[in-house]
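Removed: one protein chain of the complex. Kept in place: all other protein chains.
So, subunit A:
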Amino acid sequence: MAQATIDKARPVRIRRRGRVGPGVASAFAVLALFALIGLAPGLFTDTSPIETDPLAALRGPGAGHWFGTDQLGRDVFARVLHGARPSLLLGLGATVFALIGGTLWGLASALGGRVADQVGMRLADIMLSLPELLLALFVVTLLGRGTVDVMIAVAVAAMPGYARLVRAEALVVRRSGYVEAAAGLGLLRGVLIVRHVLPNAIGPLLVLGTVGFGTSLIYASGLSFLGLGAQPPSPEWGAMLSEGRGFLETAWWIGVFPGAAVTCAVIAVNVAGRHARARFAGGIAR
C-alpha cells in the first residue's frame, strides 16, 4: 500500500529505478552463483581439490578436467570452485571488519568531543596518505601470515575511509531536527546514537561497503598471491594465480581460471555496488 502511495507521488523515478539492466541482472546472477559455489562447492564437483596425481599433471582443459590440471595433477576446476569460499570470505570478512571498525571510529570522532575528533581524524589522515595495499602489507607483517590475519590487515587499511564517511554523516544527522528533538526529550546519549544517529548515518556506508568489497577482494587476493594469506595446499584464488604465474606460456589454464574467477567476482560486485549506490543516492549527484 505504502509502495503504491509512493508510486503515485514519484512515479517516473521509481519506474526507472526499478528497471534492472542486463548488466546489473547478470552481475547479481554471478554473485548468487558464486555465493552458492562458496556455500556448497560439493554441488558442482565431487573431485578433491587437493588430491594429487602426478601422472595426470598439466593436462589442458578438456572433457575429463574442464579447466585442466596443475603441475601436481590436481583438477583446476575443483580448485577454483573450492577456492571460492576462502577467497570470497577473505574479501567479505575484511569488508565487514572494516565497516564495524570504521563505524565505531567515525561515531567516536563525531560524538566524542573535540579531542577525540582531532585524534581520530588526524590518524585517519595519516593512514589515508599511505596506499591502502602498503598499509595492509605493513599490518600483515606485524600480525603474521594466515587467512584471518590478512582479513584484519585489509580491514585496517580500509577502515579510515569508512570512519571519515561515518563521521561526516553522523555530524549531519546529529544536527538534524529529529535528533535534536529526541535529545530535547531527554533521551539517553547511547540510546540516541543507536536508535537515531546510526540508522540514518549508515546508509551511504553500506553502499560504500559494497564497492569496498570489490577492492577488498582484490587486495586479499593480492596478499594471498604473495603467499601471506591462505596456506597451501588449501585452494585460494590469489595463491593459485601465484602458483600459475610461471606457467602462462606452457600451461595457461593454471593461472587464467582463478584469475578469471577473481575478475568476475570483482566486476560483479562493483556493478552491483554501483547499482546499489545509484538506487540509494537517488537524485543526489555524485
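Note that in this section a residue touches a chain if its C-beta (ideal position, glycine included) is under 8 Å from a C-beta of that chain, and two chains touch if they have at least 3 such contacts; residues count from 1.
The definition used in the following text is that contacts and distances are computed from a predicted model.
Set against the options "Putative membrane protein", "Cytochrome c-type biogenesis protein", "Peptide ABC transporter" or "NADH:ubiquinone oxidoreductase", the UniProt name belonging to the omitted chain is "Peptide ABC transporter". Residue A:Pro232 is the one among A:Gly62, A:Pro131, A:Gly203 or A:Pro232 that touches the chain missing from this view.
Mapped onto subunit A, the footprint of the missing chain covers residues 50-52, 54-55, 57-58, 71-73, 144-145, 227, 231-233, 243, 245-250.
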